[in-house]
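Pasting a structure here, questions to come.
As you look at this complex, bear in mind that one protein chain is not there, while each of the others sits in place.
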Amino acid sequence: MNPNVPFRGIIAYPITPFTADSAVDLPTYRHLVERLVASGSHGIAPLGSTGVLPYLTDEERDAVAEATMQQVAGRVPVLVGVSHLTTAGAVRHARFAEQAGAAGVMVIPMSYWKLTDDEIFRHFDRVASAISVPIMAYNNPATGGLDMSPTLLKRLLEIPNVTMIKESSGDVQRMQALRQLLGEDVAFYNGSNPLALAAFAAGATGWCTAAPNLIPELNLGLYKAVQRQNLGEARQLFYQQFELLQFIVAKGLPRAIKAGLELQGQPAGELRAPLQPLTETEQQELRRILNRVPQEVAVS
Amino acid sequence: MNPNVPFRGIIAYPITPFTADSAVDLPTYRHLVERLVASGSHGIAPLGSTGVLPYLTDEERDAVAEATMQQVAGRVPVLVGVSHLTTAGAVRHARFAEQAGAAGVMVIPMSYWKLTDDEIFRHFDRVASAISVPIMAYNNPATGGLDMSPTLLKRLLEIPNVTMIKESSGDVQRMQALRQLLGEDVAFYNGSNPLALAAFAAGATGWCTAAPNLIPELNLGLYKAVQRQNLGEARQLFYQQFELLQFIVAKGLPRAIKAGLELQGQPAGELRAPLQPLTETEQQELRRILNRVPQEVAVS
Amino acid sequence: MNPNVPFRGIIAYPITPFTADSAVDLPTYRHLVERLVASGSHGIAPLGSTGVLPYLTDEERDAVAEATMQQVAGRVPVLVGVSHLTTAGAVRHARFAEQAGAAGVMVIPMSYWKLTDDEIFRHFDRVASAISVPIMAYNNPATGGLDMSPTLLKRLLEIPNVTMIKESSGDVQRMQALRQLLGEDVAFYNGSNPLALAAFAAGATGWCTAAPNLIPELNLGLYKAVQRQNLGEARQLFYQQFELLQFIVAKGLPRAIKAGLELQGQPAGELRAPLQPLTETEQQELRRILNRVPQEVAVS
Partner (left out) sequence: MNPNVPFRGIIAYPITPFTADSAVDLPTYRHLVERLVASGSHGIAPLGSTGVLPYLTDEERDAVAEATMQQVAGRVPVLVGVSHLTTAGAVRHARFAEQAGAAGVMVIPMSYWKLTDDEIFRHFDRVASAISVPIMAYNNPATGGLDMSPTLLKRLLEIPNVTMIKESSGDVQRMQALRQLLGEDVAFYNGSNPLALAAFAAGATGWCTAAPNLIPELNLGLYKAVQRQNLGEARQLFYQQFELLQFIVAKGLPRAIKAGLELQGQPAGELRAPLQPLTETEQQELRRILNRVPQEVAVS
């Protein structure tokens, strides 16, 4: 594998579980990471939106990054989220991740005040200069508050170790425009769960998703059908998981994944306030959806 | 073919050309329709947005519908646009289309005042009761001014001869939700050109498009690759046409198709004011894009 | 009054009532116009959105324009809506309105295909060249489908007989930007009912509204308080009518005004399909709102 583009396929996002007194519950976290590796994910991505990165202190983020490395132990590459509102904070976390052994880091230009394109470029440039591992630039207007245009993303790719793009704007045309603009060698990743099929059809290198916490076989099956270029099988596997993908996005990934894990009999810890568990009604809806998911995935 | 769902594949939309004094130019129109049939389109759809339906008088619409029937002469099914702001107007045009020999009619609930779901249902119900041929319900918030939810579309399908749905909201998740809600037997059609690949991946029965006026081989090649479930080939053919699809949507289909036809040496008539030709700069951009389109489409 | 800017204050929009067989009910229409004049409106505006202009045939539009002139009989100036999707249609209706005696005409650049700024300018220029009476350029993205920027509106005002602007984008900042850009002599009119107070505060010359069909005293009272620059009184009168203004906008003006007239014991005719009457529940809500409106308006 190209060391500058160390991720492909199913890149799985663990949640960050908390104890009853709202400390990070590292033993449970490591259990959840182990499940993701064991079930076949091609990469592990701690400290993403799913891992409630923005709600963690600097020290908690360090602890989660280290625990991931120890648990994964080199079996698959690890992509550490290092986003921070300040440039200095992002640099600090990127350096820590590199030293801890991350194969790459993910940076979303978080925004309180809308940043100009020049401010965003400078932010990435300073983070990139501080480390040697490759960076995945992450566009997610809904959570990050900023929408990076294909043109800006192209500019970011001129920074030597910015080599990957994750698109979560929810519009498949954006991914297509990226590939049109950047050529078919660009490594772009899909972060919108309900667009998994469309993104793979458009040529995505990988799918960044929290779904393998609940349905790893279906996620991996879809990717394998795409690798075989078998559209019919890919479509069938996609619709078997589409309802669940819609649900976990609609309810918020940390809340929905926690509820799903508990329905599957797994420990999932507590959420950190202000996040609250799904309501009873939402949990019942999730149970019905999970019950409709095929127990075994028949892949040719 | 199921007579209730008489359309599949590439459903081609001709423009409506005008003479210098702004009359409908029927001879040029018939020439353009002939090209679409001869190049292999699976259906012809006069009086759509591309055909500037809302800018035509009742008499002009009748004349265009009849000219289409005569020119197509039964070689492929014809889908006539019969949308009208008033219910009485839509009924009148639907009856005319049926008598003229249309295999189906397309109805978009045009809106000046936003219609309630009940008003939309009643509108479709009255049109459907007045004819026997099947109806394609067309959702296009950008031009029609109304966004019909998947739930409303499901309700419309309870009307016996509403059997097809055309989605042009530009969001592939809407098509996926339709199929999720309605089952895999529902016939949905994609009306968003840049979503052609994603829509076929999602299971669309056909693609309603003006692009065959300019690049019929690529359009048909994509559909054939999809029929063979060959994702890699479909992707390759899609990206060969994606830039042109983006351009014709961005500039408005009637203006862009007219300019493209003229660049290809075809007569295309005049536009009706207030629509004006593309600027010089836009025409040059279109020329560059058309020059980049492969001359021959290699399909396995 | 400046003959180039013949409108100020409360410009009242009648609905267009229909008979049971969906013909325009001219006697009822004239009765409704008479009420608007008798209750003190400063101008009458037939064939607006309220008057369901887009749902009328050319002949019906002529008949409504003529009936308005005859009924008003010069007591107040009349502003005739002449919008049409085609430029030729707008020219035809503008000429008719001028000959019938309109003090001005209102033109919204209706859109099916999004028009470029040049197409919009040319549309206005051709209508303006065909008549001598002043034109009110009308911006209403929600119904017209096009949003004219302050810059484009400034350009339109360079056409000699385009002298007035009606803003219905629902954003008071747009009106403020117009006045900033055009100077305090520009005549701009508010078409967003719930913004009546904010628009007058921003310096609007008049308020284009269907509300005088139901609550003329409150509408006129607000205008008079503004003329006296009495902010406290204006605010008080505004909040007495705000709930009704919100309701009629939320439900659609023709439907809501018809229901309100009937609750007040006035004839209001039928709506033309696809428009349908308010539901029972909506009518009860309207009754409660009308009951809360003060019976007498105490103006200093």
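Letters A, B and C name the chains as they come in the text, with residue numbers starting at 1 for each one.
The rule we apply is simple: a residue touches a chain if its C-beta (ideal position, glycine included) is under 8 Å from a C-beta of that chain, and two chains touch if they have at least 3 such contacts.
This structure is a prediction, so every number in the text was calculated from the model and none was measured.
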Neighbouring displayed chains - absent chain, whole complex:
A, C
Contact with the hidden chain (one of A:V72, A:I120, A:A202 or A:L222)
A:I120
Touching the hidden chain, out of C:N2, C:Q180 or C:Q264, is C:Q180
Positions on chain C where the hidden chain makes contact:
170-173, 176-177, 179-180, 184, 194-195, 197-198, 201-203, 226, 229-235, 239, 242-243, 246
Tell me, which residues in chain A touch the chain that this view leaves out?
22, 49, 52, 54-55, 85-88, 109, 112-116, 118-120, 122-123, 126, 142-143, 145, 252-255, 272-276
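Keep in mind that, in the parts below, only the chains that are shown with their structure count from here on.
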Hop across touching chains from chain A and tell me the fewest hops that reach chain C.
2
Taking each chain's centre as the mean position of its Cα atoms, how many Å separate chain A from chain C?
52
In whole angstrom, how far does the Cα centroid of chain A sit from the Cα centroid of chain B?
38
Hunt down the residues of chain C that sit against at least two other chains at once, touch-wise.
none
